[in-house]
Each structure stands twice: as structure tokens, then as C-alpha cells.
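Excluded from the complex is one protein chain; the other protein chains are retained at their positions.
Going by the order they are written in, the chains are A, B and C; count residues from 1 in each one.
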């Protein structure tokens, strides 16, 4: 780390700082420049020590020289991580499609949808059993009943199933049914949940929080990776900004940034990002152009009868056309490189 | 609710919408204005129905006529909620001080601090046992050991104890030790945790998420209130914006907005908002001037030895002076009204 | 417009509001729903009247029924606007490339660059003569000298020239040299400048402010359109958010939103959005996939010798490859539709 002193720091105050560094057996070199003392400290940065140094009145700033995340960093592991679920491989040469309704609403709905999606060539069936809703008065999902329907749909179609977990207490029941556990945007920094889901050993789809930086998303992934579970998919789904024309601002830059910083597969969810049907196709195409490994898209047979998120769900017909276009675009771009 | 049609909506599409409203037995009146059809629907808005209506292609917008939260609304209950813990009353005429270190680091530390704070006139001792940290490599708290030290500090001083819960699974152990359960900013929309904490019947200090609107904070409180637990304290602690000169932008307007919209007590946490020692005094004074019921302030005997948040912790000496000023300011403002 | 009363509005206060509407000869129908009075007012909304109605204590909210912009709206004119400059047509079937250095630094630099860009097939040469710089100590541009070099480059290459205007006072000199006048992000709401540039009759490249909503961008365009000048190109270049990994968050959704709301051509500037060389290619491709009419890209022969923005300028070699890919991608996508 680099410590930059205040301009008016006294010799005595600098000495207190040196004593602290010595006490912690840190080695360093110092140079003054432009009125500041610049202290270059050797070795890996320790977050705790860094914070303590910030408390010294002589200190203006501390610049870290270590990445805050290690296991998630491409710097550490320069091979793309692949996730294998039966005969499905995520993170390699194929573009992965995960699709389905926001929430599982009935047995018929999810099975009919799954059959249609399989026919389109979709790989993963999504559907919420436990729904995180801003209002306690909104539909909270069918719970275990939904998990059973999802499992039946999987049996009938061979699609892998991804569903969201809301509480560490549900982990045992969810891993009985899901192939991939989703951690939603609101829970990206629910550290107890990250650790519990990580320990299950299941692949995890980790959505970026609407208030999270790219670095914080990678640190959330790091929580899972430290449990020994390396099967993490990162998912961009829009961030909260001042713009009110969309529900969230889809951060297209996050896709190349994540691909560059990490070896983990990166998905995009254009449905939640925009909250508007007419934006899903352009955002999905843009995501493919920007380099995603997969897409998460909400599909509903009758959006106007959906119990949640109907306004951002594609009809079967629209989805079919879009998926075909995305696949064509992906194949074309691959041969461009 | 009010439904506004698109300008180019066809008669047929409008009819489909009317059929939907009729099918759900909703009563309404329609008028056209400026090319739009405006449909005023009677009765309480149902979130689900509202979302479904948004899916009709004839619809441009739906304007709700019901507040999204009910139990938390002053409109529903126009008497300030008081929270009573032994001989402490929160939400009435007294300015409440909650203070202590970010994390409990040792028995000696928390007991010495508690004794000092009692002497200053502080009401509540804060101290983290389970710490939510952005990085898995940061200090995560002493856990149950910390809870025991907090309980001992309470016994020695009579101060009430507030500490943060991170996982629904910890609720049983935490309610044995804490007088007030804190739900941190990162968990404001951890709905499983809100419900679990709510059901414990304990008073809850609910911190605003850094990317949560005032309305979402009230909806999070509503989750707790629907469990039958009405003892919720709302806490402003800064939101995430583009400004990098501070850790978070303290949203001073939220204080009068919350007091106006809700009957629940409102606290402010100037330490977490700014992340800078020199801003704590002006932000705390501003909070009192804006009408808070209480303040949450980080205090540490030796900030440069703190395991977390030392850079935003006041020393004993600074805290003592600030608390005296805040109390004087509060008393003066009260007699101004 | 629709006026929604407060729940506790008294009969007397509602009467005052009705009197105001009558005094302004507005026609309306009222219905009560869920405790609110809903007044649907006929006719086009007047901004001034709307604001005055907001002042009545009986009023909770006013919902407009007119678009705030008219001339820029596709609703008003459902034919794409084309801008013709000599044998260049912007806004039709061709993908337009505008490229060049951030600032004109010397005669040699701009002429060499222009020759290279023409060879690549670029349509428009960009180069700053007057530079808006956050710091008064940064390079402010060569001024008129730069304009002369740009004109010479145009003569030698046939490229159209776009350059930025900073002050209404410079309009006479700039229109002597530029084919397209750029209004930069910082001046998007410099209304005096918008009007002056509009009145020149020249095509205008209007960049979105980093703090501007899509609607405000369209209102800024409306300022130009009201001068009788319909040749406006809208340009997305990133907005300011909490994310610090990029200079600005490129708002990819703005592209389809603008194409949908307006008939004006839409460009994207991936260089300014990200501030990072490695993001330019993915953002440019994503922009094409999302439907832009053109791209604005910074190119510099020797980025490390650039007087500004070198860190986000492509070298000649990188640009050549990218342009080829973008053109191929555009052509492929066109035949997909």
C-alpha cells in the first residue's frame, strides 16, 4: 500500500505513524514530493491495518496495491471457469439461454412454458418459488409447491432449473430441487446467504445489486469462492441511477469489465434491467455484442395474467424470434474475432 | 388507481382492457383528454392487478391512488409511536443517544466504553458482534463472545444494548442479549430477516439501504409491522450517489420526509454517512435541526487501533463535547417551536 | 392533465381549486376514488398552469397528459429525420462514423489523421478547437487556428467536419468552418447556446449531459427545433452514476428509447462514456446492436502524446480493425430484421 501524508503533518505525527508501521513489522520506503510524504509499504495490504492507518491525523490517503478480491480475479487464475451441469456447459463457446416466468404460478403454467422453451433450444428454466417483493402485500411466491412443479418440468424437458433463495434456512429444501441457486440483487450483500449457498456446492447465479459496484459484485463472488465452491455465474441486471425512463440503467460496460477482471462466466438479464418489453430485444442484442456468456429472459404465456413482472415478460412468440436472432448474432460475432 | 391509455390505442384494445376490469369486478369512470383515455378505477389498488394492467398494449401508465404502505403511514395512525425499554422511552420528547464502537473487540474495550458513555448520559450502547463486511477477508466480528460482553456492559451500566443481526438463524441467540435488534443497510430488503426479526417482538432499528428510497424504507418497515411488531425505529445513514468526497451522501431531507409520512421514530447515523470524523459534528447538529428523535454515533477509545471504522469513530473527548452541544441545541430548538 | 387531491382536502380548498380552473377557462370532469378526488382536465397541458395548480394545498399531485416536447416527438412526426451534408446522409440506411482526436493539436496531426480516416471510410472528422475543461489549468484548445486546420483537412479529404461550440459569441466564426456544430454534454442545458446554434441553420450534434434524463435531452433538442432548425443528431455518451470503475456509465437503453420517442438520428460516443480504451470496442458493438445511426470515436496517432483524452483514444491500427467489425456487424444485423 501507499500512504500519502497531509501537507501540514508534523514530524512528531509522522513519527507516530512510523512507530505504528514498525510495531506491525511493516517494511517501507519514503519520499517527499510536492509537500507530501509518500510511504511505499511492502507486502500484501491488510484491510484492517489500512483502516487503522487512515485514522492517523498525519495521513491524507492510503492507496491499496492489492486487489480486494483474489479467488475471483483473472490475475490469479487466467483460465475461464466452466460450469458443468449434466450435459450443459456454461462459460465456454456456447451462448446459454435461461428463460421462464418471473414466478411459478401453477403446475400447468410452468410445464407448458418449459416444453415451449425446450423446443426453442433454451438450456435453463427459470422460475421463482420464493419471491423477494418490495411490498409485503405483493405475491410472495408458491414456495415449496413451486419447487415441486419446477422439478417436474425438469423431468419432462431435461432443462436445468434455476430458482432464487431468500433465506439461509431454505438451503436444504432448495438444493433438493434446483440445479443452480440464484442469489438475487437485493441479497448480493447478504453475506450469511452467500456463505450458506456457497457451502452447498451447487452452481450459483449471483445477480449484481442495483447499488453495487463491479468490485463489490466480485467481492460478493469472493465470499462464495472462499467456501471452496468455484461455480459462480455473475449477472448484470441494471443499476439504480437518476434516470426514470427505465426501471434500472443496464450497465453494459460491466460485461467487458467483468470478463476482463474475472474468469467467471457473465450473464445479462435485460428483463429486469429495463422493466419494459420493447427494450428487451435491443438490450439482449447489445449484451451479446458486449460479450456475455448467457442471458436470463422473462417469458410468460399471458403477461397480462402474470402475478408479477408481466410488463417485462416476453410472450412465447416474441421470445422465439428474439432467441433465434440472438443465436445468429452470437455465431456471426464469433467468426468475426 | 388511474389508468392512462396510449394515444394510438384502438377501440378493440381498449375493449380488452375493459373486459379485464369487468372480469375483476372493478368499477370505473372514463374520460378522454388530450387524446388519452383516462380511466379512474374505484377502490383500493391491488399491486398484482396494477401490474397486470401495465401489460395491456393499450395502457401507457397506471397511477396508484393508495399508499404502498399502510401500517407505517401517519395517514393511518396519527400518533407518534413510542418505544419503551425499561425506563427509556424512544420517540417522545427526549433526544436519544446511541453510541459505541463499530465492533466489540474485547471485554475490556466494551466495558470501559460503556462506563464512559453512561457518564456522558448516553441511553443506548451500540457494538457489532456479527459484522457485515464487503470483503470476506475483513474482520467479521467476535460473534457470541461479543454478545456476552455487551450483556455484561449492560449489567454494569444500565444502558440498553443494540446490535446487528445478519442471518435469520441467529435470531434466538441475539434476542437473549440485545434490547434492540439492528437491521443494517445491506439487509434492508432482506425480507426473510425482516420477518424473523419482526416476529421476535423486540424493538428494531432499521437502517435505510444506501440505494433505497424513502418509500422503500417505509415498505421494509411495513414488513416488520405486518408481523404485529410495531416497535420500529427508522434510521437515515446516507445514500450512494456520484459524489466521492464522502462515503455516502447523508440525505438530510429524509428526516422531515419520514417524520411527515410515518409515525415511527427517526434516528440519524452521521458516522456511517460521511465516513469522516470532521463531518460527524456538523451532520449530527444538522440532523437535530432537521428533527430527529435520536442519533447513532461511533465512539472508540483509540480509533487508530479499531478493528473497523476507526476513521469515522470519535474519541471519547470529541464525543463528550459533541453530545453536550447536541443536547443544548435540541433543548434550544424545542423552545423555539 | 389529471389533478389528484389530497385525501384530507376540505370542500372549501377544493372549491378554491375549481375557481382557479374556471378562471382559466379549463374544462374538466371529476370523480372520487379511494378518498382522492381525481380531476381530468381537457386540452393541452400548460406548464405554467400545471405548476400553479401544484401550489394549491388541496393538491397532492398533477399528472401531465401532454408530452413535454412536441417537435422532437415521433408522435408528431413519424418519419425519420435525415440530415444531408453534401453527399453524406445521416439518419438513413448507412452507419455513420465520426472520428478524430479529442483536440486539434497541430496542422500535421489533424491532416495526417484525416487522411487516414478517409482511407478507412470514415464520414465525419471530429476535433476540438475550443475545449471545455473541468480545470482552468488544462489545455483549452487552439481556437481559431484549429478551425483553420480542420477546414484544410476537409478540403484535402472531403470529410465533413464537426467541432464543439462553447459560447454563443463564437457562432459566427464556427459556422465558417464547421459542417456540424457540436453542443457538448456540459452545455446541453446552456439554453442561450442551443438557441444561437439552432438559429445558424447548421446541423447540430447534441450530446446528452451526464446528468440529463432522456426526456431532458429531447427538451434540449426541442429548444433547437423551435428555432426552425430540424437538423439535430442526438448523442448518448454516458451518464454519471455511483460506479467508479468507468468514467461514466454508458446508458445503452437510451438508444432504443430515443429511437422510439423521436424521429431524430441517434449517435453513440463510446470513447467518452467509458474513458477506457479496452471498453471502446465492446461498447461500440453494443451500440450498433442497440440500433444507433452513427458512432463518434476518438482516434489519436500517439495517444501518449495527446494533449487530452489520450487514455480513451484508439490508435490508428485499433480503430481500423474496429471500424471494419462494426460495419460488418451493422450489415449483418440489417439483414436479420
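The rule we apply is simple: a contact is a pair of C-beta atoms (placed from the backbone, for glycine too) under 8 Å apart; a residue touches a chain by one contact, two chains touch by 3 or more.
These figures come from a predicted structure and were not determined experimentally.
Enquirer: Among the chains present, which touch the one that was left out?
Expert: Even though it is not drawn, that chain still touches A, B, C.
Enquirer: For the chain left off this view, which of A:42, A:57 or A:176 is in contact with it?
Expert: Spelled out, the listed residue whose C-beta touches the missing chain is A:42.
Enquirer: Using the touch definition up top, pick the residue from B:19, B:253 or B:305 that touches the left-out chain.
Expert: Here the residue in touch with the unshown chain is B:253.
Enquirer: Contact with the hidden chain only, please: which chain A residues?
Expert: Where chain A meets the chain not shown: residues 1-2, 4, 7, 29, 31, 33-36, 38, 40-45, 61, 63, 65-66, 75, 240-242, 244.
Enquirer: Touching the hidden chain in the full complex, which residues of chain B are there? Just list them.
Expert: Given the touch definition above, chain B has residues 211, 213-215, 239, 241-246, 249-257, 260, 273-274, 278-279, 282-283, 285-291, 325, 328-329, 332-333, 336 touching the missing chain.
Enquirer: Determine and list the chain C residues touching the chain excluded from the picture.
Expert: 20, 47-48, 51-56, 68-69, 132-139, 166-170, 186-187, 189-193, 196, 209-211, 216, 219, 222-223, 226, 240, 303-311, 313
Heads up, the rule we're going with is that only the chains that are shown with their structure count from here on.
Enquirer: I'd like the angle of the rotation relating chain B and chain C after CA superposition, in degrees, nearest 5.
Expert: 180
Enquirer: What is the distance in Å between the mean C-alpha positions of chain A and chain C?
Expert: Those two chain centres are 31 Å apart.
Enquirer: Using mean C-alpha positions as chain centres, tell me how far chain B is from chain C in Å, no decimals.
Expert: 39
Enquirer: Report, in whole Å, the distance between the mean C-alpha point of chain A and the mean C-alpha point of chain B.
Expert: 26
Enquirer: Where in chain B do residues touch two or more other chains at once?
Expert: If we look for residues of chain B contacting two or more partner chains, we find 211, 240.
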